[in-house]
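Below: the structure, in structure tokens.
One protein chain is absent from this view; the other protein chains keep their places.
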Amino acid sequence: MGHAGRLDVTAVMSPDTTQHQAPAKRRGKQIGLAFIAPFGLLFILVYIVPIVYAGYLSLFQEKLIGGNTFSGLANYTKLFQDAQFWHGVSRVFWFTLVQVPIMLLLAMALALALDSRRLHGAKFMRVSIFLPYAVPAVVSTLMWGFMLGVKYGLFGSLNNTLGTDLNPFAPGTTLISIGMMVTWAFTGFNMLIFYAVLKAVPRELYEAAALDGANEFQVVRRIKLPALRSSLVIAIIFSIIGTFQIFSEPQILPSMVANSGITTDYTPNLYAYNLAFAGSQQGYAAALALVMAAITIAVAYAVQIRGLRNAFED
Amino acid sequence: MRLRKKARLFSAALALMLVLGACSSGPAESGNNQVKLTVWSWDDTVAKAVPGFEAANPNIKVKVVNAGSSFDEYTALDNAIQAGSGVPDLAMFEYFAVPYFAIPGKLDDLGKLGAEDLKKDYAKAAWNDVTVGDKVYALPSDYGPSVMFYNKTTLKKAGVKKPPATWNEYYEDAKKVRALGGNHYIAQDTGDLFFLLSLIWQAGGRPFKVNGTKVHIDFTEPGTTKAVAFWQKMLDEGLLNTKVTAWSDDWNRTLNDGTLASQIMGGWLTSSLPQRAPKAAGDFRVALMPQWQRGDEVGAENGGSGFGIPAAAGHKDAAFKFLEYFTHGGGLSSRVDAGAFVPNTSVLASTDSQNKVNKYFGDQKVGPVLAHATKIVASGWQYPPFFEWARSAYGDLVSKFYTTGKGSLTGILEEWKQRMIKYGNEQGFEVD
Partner (left out) sequence: MRSRTSTRAASGEAHVVTPGASIRDSRNRRRLYSVDNPKKSVTLTVMTGLSALYCLLPLVWLVINATKSQADFVSSFGLAPGHKFALWDNIVEVFRYQNGIFTRWLLNTVLYVVVGAAVSTFLAALGGYALAKLHFSGKRVLLFVILGSIAVPGIALAIPQFLLFAHLGLTNTPWAVLIPSFINPFGLYLMWVFTAEAVPTDLLDAAKVDGAGEFRTFVQIALPMLAPASVTVLLFSFVSIWNNYFLPLIMLKDPNWYPLTIGLNQWNKLGSTAGNGALIQNLVITAALLTIIPLIVAFLSLQRYWQSGLSLGAVKG
């Protein structure tokens, strides 16, 4: 897991659909509350209460000797000076900056290729590229870990043949390998979303463009890419949220490869996990989780969350 | 109104589901006086002792659960203790984890249950491992005297006729093995903390001095610096494979194809080596680890574990009964037969253990070597009570060194010490 991309079905949704919606009539003033109540109550239990509780916990420090003590904002001041935390943040930041564009460009290119109707075996391609989406991160890490092994994995064979010494899991390259795994898992999903959007473009437009002498490149640029715009924005937001949370791959890899450079503070989530469960520093971990949520929301907002909000203005 | 009724029905159904779930997941106490023990163990052999125990104690049912290995289990136990539910009656601990649980009072003193009477059956160093202060918190269930597994065929190919008896010979032999070229190395190392500590242990260094909640850390003792400098030299001269890590798939394969000439590890490797390197059957032998001085016989420890009773456990007497049964009493032999290496002097000295030939090790009598290695383990070693955290911190530091070659082991140990001091003091210990 560790990638909200799985959920960005919404990427296909345009924000402005609801403006056509007929205004609901007032029938039984508060009846809607009863309908929303089960979701709302569970939502409070699963989202709101834990956040408030985390806020409360973050004001305490737990010690192995001496127990729990109130410490005010000490956890937060410590966090802002914690180089381990900020290294992790900058790592996921750079990772996101590189991986998300690559994945989404690839997904778009593939969607355009499928939509061009110029592929042999298009259906097979579409299904094959999508399949990794159905593979849990645990299994994916396992497979890639074995395959990329320098000694006996496929890279080992490659090194032997070429006489090279490439190591996909050296500290400098591990992040690239993780990027490969994440790209592997989510390209197909994003591709399908884009493809679905493209398929909805009325064919008459292409006919018209063709009649007009537009070449394929112009059709892509003038018709297809603009059509993808809104779903792309949402795909970007959810991919960012997803990569900021990256956890499973760096958590599982160390049991497969040594000295991959993955430390207990490799990503903020991994660090929070290790603080909470290995270091008995739950208050500190709660503070970290809250700060990380704030950072993620800020980044997502900075990118385009306003686009999403417009959806709710009716 | 209809809807209200439906809504009520729905919430009633939800409540019912909650209740059902709570029942099915709650402790299942069956029968009147029957006790149901939960044992957390990642050692498969413990389950072998259950049938015999249940037959002898019909009112006790034992459930052995694998709640994860090592780190995962300790986390689970901490969580259970914190949540106040799901605490097992017996749990497995590596020796270094015993102080972590014992010092804050999360483990019961087994002395009051009669553990002291069993002391004489255990190797001295093993008993020391489960003792904190002057109280015993666990009974040793398996042991890892450091020994050398060497691939006779590979050494022979390199022109080495006898396994290295001193570290100097080991160094010279390493060069000869390396001269075979390719992937041939005398051993691998990717920052194995427990190996480095066993080297320091054998050389006489005692970097951790623990007294209650006071911990003193020192990596500058002569024994420590001697061991560290030696290993640094091995690394600097490229005599070790730093690409293959122990327990990985690559490691299994390098053991299989004979390119790794030796392993200095805990005696427990005896039972898993045949699984990991089936193709190398007949090639490996076991010997004492090399010595710092020719003619010496000083040993060290690498791994091993015991079982303790959490302070929050429900059935302490029954738990101790089972603990005694599989670590000392009637259940021990079934575990030994299943491959457990135990530090019980009675087992180590038994004629069975002394005379049994091991086919995988070229019909060598492995028992006496391991028994001897157990007997000579040097005493006085201690682990700090936050070692579980410390070893992950070490992992973070060391991986940079092994992959970039920048820095030195000495530098890493110093940085490690600083981190431990910071963490330990934050956690309420007095560390310097």
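General remarks:
Think of it as A and B in the order they're written, each chain with its own count starting at 1.
Going forward, a residue touches a chain if its C-beta (ideal position, glycine included) is under 8 Å from a C-beta of that chain, and two chains touch if they have at least 3 such contacts.
Remember, it's a predicted structure, so these values are computed and weren't measured experimentally.
Within the complete assembly, B:S271 is the residue of B:N57, B:S271, B:S333 or B:S350 that touches the hidden chain. Looking at A:T77, A:S90 or A:S157, the residue that reaches the missing chain in the full complex is A:S157. The chain omitted from view is touched by exactly one of A:I102, A:I176 or A:A293, namely A:A293.
Along chain B, the points of touch with the absent chain fall at residues 1-3, 6-7, 18, 21-22, 25, 42-45, 65-70, 72, 75-76, 79-80, 82-86, 142, 144, 194, 246-249, 252-253, 256, 266, 268, 271-272, 275-279, 303, 305, 339-340.
Operating definition for what follows: only the chains that are shown with their structure count from here on.
Put simply, chain B touches chain A in their complex at residues 3-4, 7, 10-11, 14, 71, 75, 78-79, 100, 103-104, 183, 190-191, 213, 242-246, 248-250, 253-254, 385-386, 388-389, 392-393, 395-396, 399-400, 402-404, 423, 426-429. Residues 31, 34, 37-38, 61, 63-66, 146, 149-152, 167, 170-171, 254, 256-265, 274, 277-280 of chain A touch chain B in their complex.
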